[in-house]
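Here is chain A:
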Amino acid sequence: MEIIQKLFANELIVSILLSLLPLVFIIAYALVVLYTEMKVAAHIQDRVAYMRTGWHGLLQPIADMLKLLQKEDIIPDKADKLLFRLAPIIAFVGTYAAYAVLPFSSIYIGSNINLGAFFLVAVGSLVVVGILMAGWASNNKWSLFGGVRSAAQMISYEIPTAIAIIIVVMITGSLNLQDVTKFQDGGIGNWVVFGGPSPWLQKLMLMPFTIITFFILFVSSIAEVNRTPFDLPEAESELVQGFNTEYSGMRFAMFYLSEYANLFTVSAVGIALFLGGWSSPFGTFMSGPVWGIFWFVAKAYIFVLVQIWVRWTLPRLRVDQLMYVSWKVLTPWLFVCLLSVGLILVL
Partner candidate 1 sequence: MTAQDIFDILKVKFSDALTEKKFDTVQPWVRIAPNKTKEICFFLRDDSAMQFDYLSCLSGMDYNNGTFGVVYHLTSIVHKHKIVLKTFCTKDNMHIQSVSAVWGTANWHEREAFDLYGIIFDEHPDLRRLLMPDDWEGHPLRKDYKVQEFYHGMKVPS
Partner candidate 2 sequence: MPAVGTYFYNIFHSLYTVIVGMKITIKHLFTHSATVQYPTVKMKIPERARNRLYVNIDDCIGCDQCSMACPVDCITIDTIKSTPDVDLGLTSKNTKKRLYVPRFDIDIAKCCYCGLCVWPCPTDCIVMTDVYEFSEFDRKKLIYSFSNMSTDEIAGAQERLKKYDEEQAAKKAAVKAAAPITPPSSKPESSAS
């Protein structure tokens, strides 16, 4: 007992344990989302997906994970071995680090730093490095295409994301995600997407712009996690599997995991900024630190569901069209929103 008490007294060990918490969460969440994605995709396509492992195939994601872990780890002979090994780790670290500033609940946040939103954007771009590395190190032309496409795509979609965050920061007046969430506490009407808790006239004027901003953030979040219609880096029909063509087993699982972790990150950013984060949509009803975690995860889950729905409906864009959407549609519209929101706030 004493040893345990001593251990918990040690601040370092406690913080390490606390920081491992998201990792457990990521894996559990990835399994759930994997299952959801397969089931939703299947039912959209009039199929049934896995039915054999467990009740309606509930255990299949675990089986998939175990299979991936057991598979032989193949490194191509002519690959750049160091970078090849490093790439999945960097890609995963990028997504994992973002969890540090996600406000899961009013009391649980990995690190309550004042530059939370800024940190998210900064760390998010680390994933690009990992993917570009993977594409280059594989020494495969298709992978290289995937890596370069991915870099171009992620960099250009960081800009709409960043501007969308700036708009929220202008409204809430803080870069700290915990503060941003607290700002929106107190029911669905206080959410930033509906103008935030401001006087009703200002709210009414803000509403169209915040809704557009939220929509654009949603679009660019799909692009950032490389999902259809923006899945060019791993476009199956064009680039085989893009940057992860040569990866197998554990290393592929890392990419896979980081993709699903990233899916949660972008959803979490969306809801923390626009949909009230952990705050209950019914004001004080069902609110509290534990309910907070529930709301946060549930909202993110719905967000992910919509992404899955979009993914299994739409065709893929082409590279130049992708850039067109980012630079000629999303960014100008966001600038309009930025100016208008600024003007309204000044008035």
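Quick note on selection: all candidates are chains of the complex that A comes from, given by their letters.
Note that contacts are C-beta pairs under 8 Å (C-beta built on N, C-alpha and C of every residue); 3 or more make two chains touch, one makes a residue touch a chain; residues count from 1.
Everything quoted here is computed from the prediction, not taken from an experiment.
Any copy counted, the candidate of 1 or 2 that touches chain A in this complex is 2.
Those residues of chain A that touch candidate 2 in the shared complex are 40, 42-48, 51, 309-310, 312-314, 329.
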